[in-house]
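For reference, the structure I am asking about is given below.
Missing here: one protein chain of the complex. Every other protein chain is in place.
And then subunit A:
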Amino acid sequence: MHRILFRWLVGAVPVVFGVTVLTFVLTSLVPGDPGRTILGANASPAQVKVLDAQLGLDHPLPVRYWDWLTAALHGNLGDSITSGVPVSDQLTSRLGTTLSLIGGAILVAAVAGVALGVLSALKGGWLGRAVDGIALVGLAVPNFWFGLVLMTAFAVRLPLFPVSGYVPFTDSPVQWFESLVLPVLTLGVPATAPVAKQTRDGVLTQLDREYVRVLRARGVPERSVIFRHVLRNAAAPIVTVLGVVVVTLFGGTVLAETLFVMPGLGGLAVTAAQTQDIPTVQGVALVFTVTVMLINLLIEVVYAMLNPKVRT
């Protein structure tokens, strides 16, 4: 376990570092002047200069990065240029929405993907081809378009679910669930395809193994052969695929949260980008990267738990 943690740190620290440097360098290229943006066109050049100094903009780039980084490590990501609210407050208040959405979508992708994959491996034939076809089409359908179709069908035509918005779990678990159904499906259904494909390939590979033959020869029922043994051995690469899927889901929240008007991090990033609210964009990029890294760690741990050769 220590080894996994160490290896993870060795990989994750440079990534987080790299992303922060990248976003910082990029945002330093902003044409115009943040002080001017905040104070508006009527402010005098002297006022702008004072504010720029307050914001630390008169220092060279590496110094500014260092200041930002040390502040960030203390949880201070600056204030939003548009609303003046501390970025960290915005992020913490919205993290729950995004994690609910991603958690739901990955659950859908995992459960439906594994079920479809096992089914198509065992039944083969048209079901296998159907999984291939769905995977191909699934890659081609933009998730915002798919979300709109879901919205039209199940919120407008058949008003089963709310058209938009998000209700926190603590307010009402039932409404929380209802407000999540369509966005979760929007992201989760297309993510099913790669999981199903990996599951099918894995199960088919395992079914050819000698131990499967031997288990059957010992009279172990087929149900147990598949679900206890084969699936268990096929699980590790499926977990890896789920890890890749999670990264794509984080990108997907940007579109899904905008579409369903959910107060999450993805939606925040879009509005911040539209209004050139640089500290907020930086904050979201940081939180996304760190969260993805933590999920990678989780996947490493699960992988090790599933694979005795890694663990022992």
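What we mean here is this: contacts are C-beta pairs under 8 Å (C-beta built on N, C-alpha and C of every residue); 3 or more make two chains touch, one makes a residue touch a chain; residues count from 1.
One rule holds in what follows: contacts and distances are computed from a predicted model.
Visitor: Report the protein name recorded by UniProt for the chain absent from the figure; options are "Sodium:proton antiporter", "Fe-S cluster assembly ATPase SufC", "Dipeptide/oligopeptide/nickel ABC transporter ATP-binding protein" or "ATP synthase gamma chain".
Guide: The chain we cannot see is, by its UniProt record, "Dipeptide/oligopeptide/nickel ABC transporter ATP-binding protein".
Visitor: Among A:48, A:114, A:151 or A:180, single out the residue that touches the unshown chain.
Guide: The missing chain is touched by A:151.
Visitor: Of A:14, A:62 or A:75, which residue touches the hidden chain?
Guide: The single option touching the absent chain is A:14.
Visitor: By the contact definition given up top, give the residues of subunit A that touch the hidden chain.
Guide: 11, 14-15, 18-19, 22-23, 26-27, 29-31, 136-137, 139-142, 144-145, 148-149, 151-152, 156-157, 209-211, 213-221, 224, 228-229, 232-233, 244, 247-248, 250-252, 254-255, 258-259, 269-270, 272-274, 276-278, 281-282, 284-285, 288-289, 292-293, 296, 306-309, 312
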